[in-house]
Structure formats: C-alpha cells, structure tokens
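Note that this complex is displayed minus one protein chain, with the remaining chains in position.
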Amino acid sequence: MSDTPPRLGLRGISKRFPGVLANDNVSFEVKAGEIHALLGENGAGKSTLVKMIYGIMQPDAGEISWNGERVVIPNPKVARKLGIGMVFQHFSLFEALTVLENIALGMDAKIPQRELEGRIKQVMEQYGLTLDPRRIVSDLSVGERQRIEIVRALLSNPTLLIMDEPTSVLTPQEVEQLFVVLRQLAKEGCSILYISHKLHEIKALCETATILRGGKLVDTCDPRVETSRSMAEKMIGGNLRDIHKPAGRSFGREKLVVTELSMPGLGHFGMSLKDISFRAHAGEIFGIAGVAGNGQTALLLALSGEATTDDAQAIRIEGEEIGGLNAKQRRLKGLASVPEERNGHAAVPDFTLSDNSVLTGRDRLRLAISGIIRPGRARRYTGEVISAFDVKTTGTEATAGSLSGGNLQKYIMGREILQKPQVLVVSQPTWGVDAGAAAAIHQALVDLAAAGSAIVIISQDLDELLQLCDTLAVINGGRLSRAMKVSEADINEIGLLMGGIHGEGAAAAPSAPAPSAIGAEATSAA
Amino acid sequence: MRLRLEKRQEPSRLMVVVTPIAAVLLTMLIGVIVFDAIGINGQKAVVDIFLTPLLASYKWQDVAVKAAPLIIIALGLSIGNRANVWNIGAEGQYIIGALCAAGVGIAAGGAGGPVIVMLMVLAGVAGGAAWAAIPAALRTRFSVNEILSSLMLTYVATQILGYLVGGPWKDPNGRNFPATAPLIPDQTLPILVPGTTIHLGVLIAVILPFVFWAIMARSVFGFQIRVVGSAPQAARHGGFDSKQTIWLAMLIGGGMAGLAGSLEFTGALKAINLGFPSGYGFTAIIVSFLGRLHPIGCLIAGIVLADTYVGGQLAKTSVHIPDSTAGIFQAMMLFFILASDIFVRYRLRIVRTQKAAPAMAAGE
Partner (left out) sequence: MNVEFFVAAIVTIVGLSTPILLAGLGELVAEKSGVLNLGVEGMMLIGAIAGFAASVITGNPWLAVVAAAVAGALSASLFGFFVLTLNSNQVATGLALTIFGTGLSSLLGLNYTGRIVMQFGSVFPPALAKHPIWQVLFGYSPIVYFAIIMVGLVSWFLRKTRSGLILRAVGENDLSAHSIGYSVIGVRYAAVAFGGAMAGIGGAYFSMVITPMWAERMTAGRGWIALALVVFAGWRPARLLWGAYFFGILMALELYAKASGFSFLPSQFWAAMPYLMTVVVLAIISSRAAGGGNAPACLGKPFLPAN
C-alpha cells in the first residue's frame, strides 16, 4: 500500500519557545487506519506537536501534509474541517448541564436538538459508547465524561483522531472499553494518534510508536515487536549521566520516615495516595520520579502539612509523629517544603519578599514573636537570602511578582534552605528556571544535604534526579516503588516503573486511578 | 489609534491614594452638572452637601456623631473584605448590637453608672458578633455563601427590632409609639465636649482606626488576613487555617457593627424606634471601599460620608431636594472608586494599530 499517501505527514517540524526548543526537526507519518502511539516523557514535546496538528499553534519550520497534500492549519475549526478530531486530557464540560447540551454547545454547526440527539444515539450505538444523553454531567463518572468528549469528536466524522493521555483517568475496565472503540474506528479507516507514556497500553493497542525525547524524534518502531525495555530506554535515554557522588557514601540516622501513607485524592479528579513508604537519612538526597499526574501534588501536600492525616505515625521526623500536624507545626519540628507552584502557593505575588519570608519563617526564625511581626528581622533575613542566593531584585521590598521565574525560585529555595531544616521536601525545584539558576539551586541542595539534612525531591525531570539524588523511587498511580540506589540503578527499570510496569513482586494495576489535574497541568509546559 | 490597558508590573501605590480623592471630586463635578440640568442650583446644592458641614463649625458635631458608627463598622468590614469574606449583614449586626445593649439597660432597671454602661456596650459587641456567627457557621459547615446568608439575616434582625420595640420593650409612657423608653442619663455615654452632642463613641471611633492599623500592619493576625485574601493556597502553605480566618473575620465584623449600634444607642439616640436602622451597615460598605480597606482610609472616608449625610439634610432646606439625594452622591463615589480600581492594576496606553500579520492565528 505504499502508493496511497499517508493520512498525516510531518516533515521537519520545529517549534521554539523562549528558552527551549520544544520540537526539533520532527518527521513521521501516520497511515490511514493506523493506531499510532506518540510516546515520551514530560517535556519531550508531545503536546506541543499535537497542538500544532490541531491548529492551536503554528510550527516555526517544517510542513504538515494531509492525505499527501501540504496544508496549513491556522485554528482548530480548520482542523476539524479537514477531519482531525481531538480528545483532550482535560475536559471542558459544563457540570450542571446534560450530556446532550454539552455536546450541542461544542458543535460548530447549529443542529436542532432532536436531530442532534438522533445522531448522538447513532454514534453511541455504533461504537458501544453507552451514555444517557439526558443525564447531568456532574452525576457522571470520569470515564463517562470522557465518552462525551469522544462522542463530540466523532460527530464531526474525523479521519484522524488524536487522544491525549486518555487512560490516565480510567479504570482498567474502562480502558478496555476504550480500546474496543478505538480498534473499531481504526478498522473503519480512521487513524488514531495515541499520546501516552504507558508502555503496556501502547504494546496492547498500537501498531506503530514514535518516540520523542527532548524535542527530538528518537525512533519510530513497532510496539508489538519491540520490548518494553527497549522502548523505555529510548524514552528516557540510554546513556546514564555521570553521577558525581562517590559510591558507598554513608548517611546519618533516619530523618524522615513515611510508613504506609494513604491519602484521598484532592477534589474530584485527584489521584489518591496508596500505602506510600520510604525513608530519608541525614545527608541523603531522595528522589521521587514519575510522569505528571501520578500523585506528586497530593504527596507534597501530605508531606508539607497542608493536608493532614488521621494516621499520625504515617509520617515521622526524627522519630516524632507528625502526620496530624499542619504546615506551621511541621516547620517547628524541622520540616520545610517548597511546592511546585511559585506564584500563589510557595509565595504571594503581591507581597514583598520580606513578607514572603514571614510567611514560612515567622516561627522557626522568630521573625514574629508573640504574634507581632518584627519587620527589621524579616528584612535582615531576606537580605541574607538575596545575597547568598544571588537573587536579582531591587531589594527586600520588591514584590515577589516582580521577580523573574528563576530569581523567584532562587529566593524561595534560599528562604527554606537558610532556615536549616532537618528535612526539606521540594517539588519541581527547577521547573521553568534558566540554566544558571537551576545550577545554583542544585548546588544549594547538595550543600544542604552535606550539612546533614535529608532532602526529598519530587521531580518530573529524570535527568535532574539522576544527577542529584542518592536514592530514587518512582511514583505511579499513587503508589511508590521500592527505593533504589542511583549508583546501582538500572535506567530501564526506572523507565518501566514510570511507564506503569512494575517489576517482580509488583501488585496488579492500580484500581480507580485519577490523576491530579493540577499536577497534570505541568505536562503542557512547552 | 486605540486605547489599550496594559498591566503594570507592580500595583501603583500612587493610584491607590489618588483614586479615592479623584472619585470624590468627580462626584462633586457630576453633581453640579446633573442638578443644573434638572433645574436646581447645582453649585449651591453640591457645596451644601459636601463643603458646608465641614466649614460651618456648628455642624461639626453632627458630622462627628454621624461619622462614628460609619467608621467603626467600616473597620470591621475592611478586615473581612481584605480576607475575601463578604459580610453584607452589618446593618443587622448593628441592630442586634443595639438591642442587646438595650436589653441590658432594661434588665438593669433604674441602675446606671459607668459599669452598667460598659456592660451595655460590651453586650452590644457580643450581640453583633453572635449575629455574625450565624453566617460564619453556615459558611464553614455548609458552604453557604455568606453574602446571601448575612443579607437575609439583616431583614430578620429588622423584624426582631420591630417586634421588641412594638411589644415587650415598648415605652409605656410613649403615647403608644413603637419605641423603647429613653435612656436615663446614668445609662448613657458621657459627652466629651460640653455643650455639644459629641459623645464617648466619637473618641472610640477616632482611636480604633489607629489600633486596627497597628494590628493589620504589625501583627501576625493582620498578616493572616492579608494572605488569605491575596493567595489562599499560600495561606495554607504558611500554616494559616482558612476556617479560622473566616470565623475571625465575621466575628470582628459583627462585633464592630454591634459596637457601633450600642454606641449610637447609648451615646446619640438614647432610644430605639423603627427608624433606628438608618442604613449605616450598608453605607459602611461604601466607606470601607472608599477608604481602600485601610483603617486610616476608613477614618477619612467615614468623615467624608458623614459629611454628605449632614450636607444632605442641609440641602433639604436650602435647595429643597430630598435627603435621600445624599444617597446618589454616596453611590456615585462608590461607582467611581470601583471603576478606578482598574487604574491601580493597569495603565492606559495609546497605541497605533498596525496591520495584523496575515494567515496564522497563533492562539494558545
């Protein structure tokens, strides 16, 4: 069949954002009726690529061809007209309205309700997507909500359907049902571009897999034939970074002990934590790797104290049970934290840097005594942070919102590190930060560990973790893998764990997963 | 050529101060124009409403006495508004505060003296706070929007007032008019300036803003209020409990409104009748916005609004406009200050439009 042009062709596609090359000369083809996987970690460039196919963005270089002809796709409406449909990872649904009304709102053309209902029923029957059009969306399960999005996309008769991480919100049974639908679509000639990081699904469903890493295309292969290990290796990168840590370093006593920590998910779609256990010793840098949306946000909030648990002994610092304590109390016990969101969570953009120091330092550093703030002390401390961490700012009274991303992150890290915590938990320490600031932050973390603190780094940047950490575990579906020494780690095993395939002795696939919507936001970064 | 709004890097401190002044001036200007248009001497009307009470020394006591409750209530409301807690029921809390003070006074019988008066005032604070506790509880336990609940309770309070002054607490010597018996002198607040109506409550209204200023600027509590209102997630990260903040904000707002009510009762009016609810609870919302939610701003804005109340009454006799006209000006000042908020965050720029680049719609 090599004379029929491919349904979708990408040639030399590149896209640059300030500071990062999101897609670098990517070329591949999707044949008619093919189920084609797009595989890669966060930041590999998958979402950027797909946004360009759907017309949300334009490539800086390269061309897109549709059924052999060169096309320009300036907006999603044009994409839909060509026959490209997309089911997003995050649904934009109206909770209080019915299924039928939601679909009607999303249609380009105005179709009378009766007729629309008829067509919806027909599509549902054709693909076995059972849904009562009259039901209100807020009553539906997550899997059912996704079906609304799928039906909406199918109603415009697509010949290419893009699915963005569709199974992160589904139960195993719902995943199977989805696969049935997708296979049927493919049989009828519709091509499917399936974005995922889950290796076992890609092996089960897809005929072709294009693997991206760091914006570049690594390989296009046949997942039915390739092993999971080799795909994981390509996904993460085969060459291990040089790790500048002498093997066999000894650590001090246990600083942080987490034992079978379970927490419910945040909000409607939050990923719950299930029996998380690990230990961090003095002088140790413990890394938690994972693709976004697997419980990282919930884990940080559970450790920082913003979410407390009834099981007080699940989190212990230097032997003391702190599971029931809030953030302020945990700080007094020596646990500091840095959440991934700089603006609005780690720092208040409208407040001065001095005031932001008071936010977390008031008790431990006595920046406030008996309920009264000492502005002089706060200013002095802030000054120390600014000079020690080389924060470029007009002074201690500059508002946090006026700092650049890298500088604000340096300030926040400095604010916590100079409080000399016993345990420091950080999430995404260098996300969106320029290389210079990132290097400074990394060094500061290493120095803090050398001074005897235990550090836990939750990050989606595996390179960062491999560079910094002594010990590594992988979070997936709200569960934590066993801890591995980085110096002895098998990169392929890490990749498999990130891809949801557990090694020997692993439990069955987690039930009722649902990723944290907040964590998953970071997926679309560049 | 087009006007465009450009976000400022930092909120403009200058604008924060300039805009309330501009709002007042603009209101005066529009007032002159509108009145002239409908055949009333615009200049005289506006001068009487805004300036005469401040210039005529015999009117100062009226302005002072009227400003006291406005300032006190606004102080409490500003705390809440800063924390994004919207207490619209200050009028109701004001009423309940006054009723509690009256209740203590009646229970004390003929007894008086500073201790009794202090108890009456404290009862007012407690009553107002208790009335505000209802929407606070509804919000923290049932997620009920406090705007709606506090508003509804205002009208319930009005009815309670009507019942009490028309029934059990009606003055037996009062010609069957629904009102409480006037307070005996021993149960009233002392007059500060002899020969005037300026009572102790006025002094409290002048001192409290400074107390609040100190608390908001220097205390951890003030910090808590500011963080919760500005970035609730950061507040939790900093270890502040949002439920506790809601309770405190509502209780303070209610307590202040109750205080104002009891001070007005024991200091100025000395009796409660059906006309007691004069809308201070709502006007105080204007005061707190005009004062930019800052305690000293509330002090100044309270004087400005009291000035318009007194001026409105003056204008009634001098140019024959109804005293509810003061409301038009008060509302206009609020409109202008709300509209001008945008200039604190954004800068107005004149840009030359260029031809848009063809084809590519590089949306997000």
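Each chain gets a letter, A and B, in the order it is written, and its residues are counted from 1.
To be clear about the criterion, a residue touches a chain if its C-beta (ideal position, glycine included) is under 8 Å from a C-beta of that chain, and two chains touch if they have at least 3 such contacts.
Predicted model, so just to flag it, every value in this text is computed and none were measured.
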Discussion item. Going by the contact rule already stated, which one of B:159, B:176, B:244 or B:317 would touch the omitted chain in the full complex?
Written reply: B:159
Worksheet, complete the sentence: Per the whole complex, from A:106, A:214 or A:383 the residue touching the absent chain is A:106
Worksheet item: Of the residues B:51, B:207 or B:339, which one touches the chain left out of the display?
Response: B:339
Practice prompt. Extract the touching residues of subunit B with respect to the undisplayed chain.
Written response: 38, 86, 88, 138, 141-145, 147-149, 151-153, 155-156, 159-160, 162-163, 166-167, 279, 282-283, 285-286, 289, 320-322, 324-332, 334-335, 338-339, 341-342, 364
Fill in: Hidden partner chain, residues of subunit A it touches
92-97, 101, 104-106, 110, 113, 138, 268
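As a convention for this text, only the chains that are shown with their structure count from here on.
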Discussion item. With centres defined as the mean C-alpha position, give me the subunit A-subunit B separation in Å.
Written reply: 47
Response to the item:
Within the complex, subunit A is touched by subunit B residues 9-11, 218-221, 223, 226-227, 230-231, 233-234, 236-241, 359-364
Worksheet item: In the complex of these two chains, what residues of subunit A are touching subunit B?
Response: 56-58, 72, 74-75, 304-306, 326-329, 331, 337, 339, 341, 344-351, 355, 358-360, 362-363, 368, 371-373, 375, 399, 401-402
